[in-house]
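Shown below is the structure under consideration.
Missing here is one protein chain; the remaining ones are kept as they sit in the complex.
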Amino acid sequence: MKRQIPLMIVLILGLLFVAHVFIPSKLSSDYLDWFMKWTKVIGPFAIVLGVFSLVLVHYNKIKRKAPNWGYSLVTLGALIVTTAVGFIWGIQEGTPYMWIFKNFNVPLGATMFSLLAFYIASAAYKAFRARSIEATVLLVAAIIVMLGRVSIGQAITHWIPDITEWILNVPNLAAKRGIALGVGLGMTATSLKIMLGIERSYLGGRD
Amino acid sequence: MKVCSKFGLLLLIFTLLLVSSALGDMLPNNEPVEGLKIEDVPHDDGGGLMLSWKPLPKEKRIIEYRIYRGYTPDSLFYIGKIPVDAKTGVAADTMRYVDQGWTFFVDATSHAKLKHEKGQKKGTKGAEVLYRTVPRDMKVYGPMMDHYRMLAVIPDKEYLYHTKMREFTDVDTTEDGTIDTTSTILAGMKLEQVKYILTKLTVGKDYYYAIQALNMNRTASPLSEIASGRTTDDPPEKLKEFYAVDVTDKEQLQFEWSLPVFTSDQKQFNIYLYDEFDDQHLIFTRPDAYPYTPQTNAIVPYDSIAARFEAFNPANMKWYKFNIGEQDRQDQETLAKDEPIPAEMISSTTLPHPPVHFTVKDQPNDKGDQLQVYFGYPYYGLSKLTYNDEFTKLTVTYFITENSMYEVNRLILTINGTTKTEYVLDNKLDFKVNWDHTHPMEITGRFVCKHKGQAPLPEDYAVTHTFIFDTEMQVVLIDNPPNEQMKEFQEYYFQVYKINHTSDVYRYAKQMSFREREYIDKVSYETVQFRGRPRFSLDEKRLYFSTYLSIVNYKDHYPFYTQALYLDQLKQQDEEIKEEIVKLQAELETETDKEEIEKIENRINLMTEYIEDKPMIVKEANLLNSDKERMKMLYDDHCKNARSFKYYIRKTDGKGHFVDTPVYTAPNGEQYIFPKQNWFNTDEVITFIAVLLFTALVYFMIKAARKGKRLYIRPIAGIQEIDNAIGRATEMGRPILFVPGLSGISDVATLAGLAILSKVAKKAAEYDTKILVPCRDFIVLPIAQETVKEAHYEAGRPDTYDKNSVFFITQAQFAFVAGVNGIMIREKTATNFYMGMFWAESLLMTETGSMTGAIQIAGTDAVNQLPFFITTCDYTLIGEELYAASAYLSNQPLILGTLKAQDYMKLIIVITVVLGTILSTVHLTFFMNWFPTK
Amino acid sequence: MKFADRIQKVDRRIIYGILALAVILPLVFRLGLKTYTTTPVEDLYRHIDAAAGKDDMAIIMDFTHDPGVLPELYPMDLAILRHCFQRNIKVFTISFLPQGAAIIQLALSEVKEDYPNIEANVDYCNFGFKPWSLKLPIMLGMGDDIAEAVETNSEGLKLENLPIMQNMKNYDNIQVVVEISGSSMGQFWVTYARAKFGVDVAVGLTAVMAADVYPFLQTGQFVGSLGGLKGAAEYEQLVDIFAMNNTEFSKKNARNMAWVEAQYKELPELAKLYKYNKARIGMDAQAIVHVLIILFIILGNIGYFLDQRAQKKKFVK
Partner (left out) sequence: MTETIGIWIAAFLTLCMFSFLYKDNPFYKFAEHLFVGVSMGYYIPYTFYNAFIPYAYEPLFLKKEYILIIPFIIGILYWFRFSSKYSWVSRYPIAFGMGIVGMGVPMGMHANVLVQMRTMMLPLNNINIILIFFGTISILLYFFFSKAHKGVYGKFTSIGIWFMMVGFGASFGYTVMARISLLIGRIQFLLGDWLGLIK
C-alpha cells in the first residue's frame, strides 16, 4: 500500500511505455495521449510543494527570530506581492506583473551570473595553476580556444582559429563522445532500475 | 532588530514602487479611436468585412486594440484584438482587422454568464453595449446563431453514440392557405459535448463594430463610434492563366489554368468552346469538392465534346476558340479571358513520359495513418561544391532522393575521368581533380541499389549536373545554366491526385518537384464531424443537429450515400418515401401527358431503387435493433471508406502539356488502398536487442551483487580525499556543505550524490560535525532529509540530527546559487561537496568556495561543468567515476551491480564498434547500417 | 621570490577593477574588430534561410532560457527573428519556462517595430509558455498535429483557426527547430522529436554548452549551432550581409572578408541599429578581456614557478 502499489504503478506504466516505443499502432499512441492528458492535470499541483517548502523555511526563520530574519521577510514579501499582483492585474503584457519580471527577475538573474566573470579573472590570476602535466594541457588548450574564439586570434594568424576548430572537432569530439556514451548508459540504466522498482529512492521514506 | 526594520522599510518602498508603476503616468487614455471604416472584402463569398481605423498616437502607450462586433448596435461582443508594442506604437496611419472566414463562437469553456467588459464602469460610454466574449449561456448565444452562418465541430463518439433524438414539427401555411406540417428528426447534444462552434458573417445582414484601445496599465479608452457594414457575395475573380492544348492523335483536348485566390464558395469550373460562328458551347464542367480542393487541369475527349455539341468536328479545330468560367455557389460566373483563345495543336509524342513504377503502398511501422506514394529512379542533387584555392581538391556535398523501391546503396560519381564510389552515404565526397575553373565541368552519378527483387535500374541511367565557377560571385554555380537532362527535369513537376471511397471528386494531394521520388501521404484518423447551424431548446439546454453519416460512394449513383442516426428515423424516412410512391402511382392513373408520365415513372423507379437497393453493410446494420450497435457498424465502414484512397499522378509543365499515370492498382487488383496499423516497429529491432541485452545485464549483475558475490571495482583515486575533507572540517570545527546537485531524482547523478551524502553524513555525525544540505528540487528535499536522518541513526547520534540542516532554497537556478553562496560565506563552511548534476551555475559556487578557502570536492557527469571543477576544486570525480565512487563507498549492491552491468555493456560497445569500423573501412557497410542514424 | 610573493598578494579587488575597465572601455569607444563566421553558424543560417518565402514551411524557436543567460542568448533571439522577418520566413515561438515566455514577448516586439507589415498569427505565431511537464507531450504531439498538440497560442486563440496554420500540419512543415537555451534542452528535441519524426534540430547555446554539441553536429542530429555571444555576432553578420540585402547565402562570400566589408558599406539604416549590433560590439570587449585573462594566467603561473624554484633552492641550501 505504502510502497508496493506505487512501484506497481511505475512498473506497469513503464512497461507500457517501453512497448509504446516498439509498437507504432493506434492503440499505443492512444495510450500516450491518455497518459499525457492525465499528467497535464496532475502536473500543476506539484508546484504547491515548492511554494510551501519555501514559505515554511522562511516562516520558521522569522518565527525563531533567526539571525537575519529580516531578509526572510523580504523573500516572503516579494513572493506575496508578486503572486498577488499576478492574480489581481493578470499576467498579460503591460501588467505590473510583467513589469516586475522585466525590472526584477531579469537584472537579478543576469547579474548573478555575470559575477562569475570577476571570479574567473581572479581565479585566472590566483587559482588556475599548471600543477600537473594534465592541468597544463588543459590550460594550453583553453588559452588557444580563448584566442581562437575572438577576432584577435584570427588577426594574429589564421592558424589559431584553425587549431581551435581542430581541437573542437577532434580531441574535444572524442572526449565528449566517450563520456556521453558512458553517461547515456548510466541514464538508461537508471530509467531501467526505476521502472523495475530496483531503484526506489525517489519515493523517499524508509517504509 | 534594526536590520529587520530597515528591510521592512525597503520592502515597503518596493511595494509602493509597484503600485506607482501600476498607476504609472502617461497621456490619459481619454480619447476614442477615430475614423472607423467598414468595407466588404472583394471576390469573397460574402463572409468577410474589413475594418480600418486611425491608430492613437504612441504617447498614449497603447498595447492593444480590442474589436467588438454585434448584429445590433446595442450589444457588441469582443471578437479579437490587435496587440501593439507600447514603446513604438503603430507606424502606419491606418490599422486593419479583417473579420473573415470561420472564427471561434462559443464552447464549454466560454464565460458562464453575459459579462460587461472590464473597465467599462457604469455610466461611461459603451458600458451598456460592450460585452466580453459570447457566454456559454444558451439564452444569449442561442438566438445569436440565427444572425450568422454556423459550423459546429463535434467529436465523432459524442455525435454517434451520445445524442438524444427529438422530433420537431413545423407548421406553416403556404400562400394558398393550406397548412402543411413538416417534421424533422434531429440529434440533441449538450454544449459540452460539442468541441466548439464556429461562426461566419452571412450575406446581406448589417453588422456593427466598435474599437477600444487599452494602454500600458490596461485602462480602456472611450469607445469609438459604432460603425456598421454589410457583406455582399461578389462574383469570383478572373483567373490569370488559361491554356488549351489539342492532342490530335489522342483525340482529346487538355486544359490547364491558374487558381483563384478566394476559393471558399467555389462551385465549379466551366469550359466553353466557341465555334466558327462564335456560338458558345459548354463542353466541360468540373464540380468542386467540398471542402474546396485546388484543381488546375482537365482532359476533355472529343466524343464527350460531341455529346454536348453535336456539330463538333475536330477538323475545324483551328477555328474553334476556348474560354474558362469560374462559377460560385450563387451561380455567379466570371470568364478568365476577355477574348477566347485557340487551342495549341500537338501530337502526344511531344508530351512528357509518365513517371515509371508508380506505386502506392501502406507505410510500414506506422499507426495506420500513412500511405507511401512513390515512383521513378533515384536522384542525386548537389547542395554545395567547395574547392581549395588551387582548384585541385573539390568537396562535393550531395543529397540523394530515393524511394522504398530503389533504396540507394552506393553512389558512383565521375568528374572528368576520375571516378569515386561512395560506400558510406555521408553526403560528402572529396575529389582530386585539376579543374580549369574557367570552363564548366560535368559530374555524373550512377546508383547501386539494394536488391529487393525489383526491376534493375536501366544500364544507362545516370544523372549529370553541370557546374561552373563564377569569378564574379566567387562561388560555384550548379546547373546554371542547366544541361539538356536537367532542362528536361526542371521543366516538369508532378501532381498527386487522390480520391477516397465516400466522394466523387479527385483531390489534389501534393505537388512534387522533379527531385522528389516519394510522398508519404498522411491519412489521419477521423475524429470530428462538421454540422451546420443547430436548432436549440432552452428548456432542455440542448443543441439539435441534423443526423446523417456518409457511408460510401455507392455505385457512383449515390456519390455520398448517407444514413440517418436513428432506426426509428430510418423507418419513418422509408415510410414517407413509400407513401410518396403510392401518391405518384395515383397520379399516374390520371396523368395523360406523355412526358409527365415518363418523369413520374422515373421518380418512382429512383425511389423504389433507393429503398430496395442498399449497400450490403447498410442492409446488415439496419437489421440490428440497437442504434448504438448499428451506428458502430456503419461508422467502422464509414472510416474504412473515408480513409481508403485511389491515386494517380499527373506530370505537367503547368501549360497544358501533361500526362497521367493510370490509377494505381495493387497486385491483388484493389484500387482503393487502406493504411494498415503495424504492431512492431521493425526499424527499432537493434534498439530492442540492445535494451533486452542491457536489461538482462543490469538485472543479473544486481542480483549477483545482492547475493554478495564479490564484484571487483578498480581502486578510484580520491575516495581518500572525501574522508580527509570531512576530517579537516572537524578539526576546524566548521560545518560541511553538501550540494546534491540541482536536478531532480530522475537524474542518476542525483541518486549517486545522495548515496555519497549518506556516507558523508554518517561520518559527519560520528565526528559530530554540522552538515548543511541545500536542495533545489522539492522532491529531492525529503529524500535528502531521510538520508541524513538515517545516517545519524546509523552513527548512533539521532540527537544531533537537525531537520533544518537539510532545506529547500528555491526552484530558480541562479537564485538557488545565490542562496548557497550566501550560506558559504555566512556559515564559513570548511568543506564543500558538490555531488550530482550541475548546470551553468557551477563555477559561481566553486569560486565563492575557493574564496572562502574551503576544501572542495566535486563529482558530476555534467560534462561541461567538469573543467571548472577540475581547475577550481581540490579533487574531482569525472563522469562515471562519480557512480563508481558511490558504489565503492556505499557498497550498495544496487549501485555496484549497475556499475558492473554498464561496464560489460561498454565492453560490448567497444567490441561492436571496433568490428563495425573494420568492416566499414573495407567497404562492408551492412553492419553499420543496422544502427540508427537519428 | 619577492616578485612571486607580490603576485600572490595582489588584492583581488584590483583585479576586478582592471577587468571592469577592460569591459567598459571597448564598449564606450568602439573598436569595430572583424567577425569571422564559422561552419555551424553558417549551416544554421542556411537551413533557416531555406524556408524563405514558403508559406508551408516554418521554423520553431524554443526560448527555454531564463533571464540569467539573456546577454548571451538575447542577441541570438533578435538576430534569428530579424532574419525570419526580413526574408519572410514563418516562425513559431514557444517556451517551456514561464520566464522564457516573457523573453519571447520582449524579442518579438523589439524586432517587430522595425517590420511594421509583419503580422502576428499570419507571419509568426507565439505559442507562449507551455509547462515544463508538458514538453514531451507537445514535442511528440507536434509530430502528428501541431495545432492539436499546442492547442492555443499565447493569446489563448485556438491554433487551427489561425491563418498561419492553414498550410501547417506537423513536423513535415517545420524547416528546423531552433532550441535557444542555457541547458541541455536541445537533447530532448533530438531524443524525442528527431528520433521519432526526423525533424531538423539546431541549438543556440551559452558558450559553455557550445563545446559539447559537436558529437551531435557531426552526426547531423543538430544541423547547426550558435555558441554564445560569438555565435550571435556571427549570425548578426550573416543576417546583415545576406538577408538585409536579400542575397542568397554563400559560404564562399561569407568567408571572403573583402566581400563582407563591401556588404557592410551598403547596409540599410535599420541594420545599423545598436540592438542589431549588440553581439558584435560585445565581441570587441570580449576579445580584450580574453587577452587580459590569458595574461593573468601566464603572470600567475610565472609567479607560481618562481615560487616553486625558490622552494627548491631552500632545500638545496
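First chain written, first letter: the chains are A, B and C, and each begins at residue 1.
Keep in mind that, in the parts below, a residue touches a chain if its C-beta (ideal position, glycine included) is under 8 Å from a C-beta of that chain, and two chains touch if they have at least 3 such contacts.
If you're wondering where the values come from, they're calculated on a predicted model, not measured in any experiment.
Just so you know, the chain we are not showing touches A, B, C across the whole complex. Screening B:529, B:677, B:871 or B:886 for touch with the missing chain picks out B:871. For chain B, the list of residues touching the undisplayed chain reads 3, 6-7, 10, 14, 17, 20-21, 24-26, 108-109, 136, 190, 192, 216, 423-424, 426, 684, 686-688, 690-691, 694-695, 712-716, 746, 779, 782, 809-812, 814-815, 818-819, 821-822, 825-826, 840, 843, 863-864, 866-868, 870-871, 878-881, 884, 899-900, 903-904, 906-907, 909-910, 912-914, 916-917, 919-921, 923, 927-928, 931-934. Contact between chain A and the unshown chain involves residues 2-3, 5-7, 9-10, 12-18, 20-22, 35, 37-52, 54, 56, 68, 71-72, 74-83, 86-87, 90-91, 97, 99-118, 120, 134-135, 137-146, 149, 166-185, 187-188, 190-192, 194-195, 202-205, 207. In the full complex, the hidden chain is touched by chain C at residues 13, 16, 19-20, 23-24, 27-28, 68-72, 74, 98-99, 101, 128-131, 133-134, 136, 151-152, 187, 190-192, 195, 206-208, 210-212, 215, 218-219, 221, 227-230, 274, 278, 281-282, 285-286, 289-290, 293.
Definition applied: only the chains that are shown with their structure count from here on.
Taken pairwise by the contact criterion, the protein chains are fully connected, each one touching every other. This structure's chain pair with the greatest number of C-beta contacts is A-B. In whole angstrom, the spacing between the mean C-alpha positions of chain A and chain C is 19.
One simple way to say how far apart two chains are is to compare their mean CA positions; for chain A and chain B this gives 29 Å. With each centre defined as the average position of its C-alpha atoms, the distance from chain B to chain C rounds to 25 Å. Multi-chain contact residues, meaning those touching two or more other chains, occur in chain B at positions 83, 812, 814, 840-841, 851, 863. Multi-chain contact residues of chain A, defined as those touching 2 or more other chains: 29, 93, 108-109, 112-113, 120, 122, 128, 139, 176, 180. Here chain C touches chain A in the complex through residues 7-8, 10, 12, 15-16, 18-19, 23, 33-36, 38, 66-71, 99, 102, 105-106, 131, 133-134, 136-137, 140-141, 144, 207, 211-212, 214-215, 218, 230, 283, 286-287, 289-294, 296-297, 299-301, 304, going by the rule given at the top. Across the complex, chain C is touched by residues 81-83, 85, 87-88, 90-92, 102-104, 196, 198, 384, 386, 473-476, 520, 522, 524, 812-814, 839-841, 851, 863-864, 932-934 of chain B. For chain B in complex with chain A, the touching residues are 3-8, 10-11, 14-15, 18, 21-22, 63-64, 83, 86, 214-218, 365-369, 525, 677-681, 684, 687-688, 691, 694-695, 698-699, 702, 745-748, 751, 754, 778-779, 781-783, 786, 790, 804, 807-812, 814-815, 817-818, 826, 840-841, 843-844, 847-848, 850-851, 861, 863, 867, 870-872, 878-880, 883, 894, 898, 901-902, 905-906, 909.
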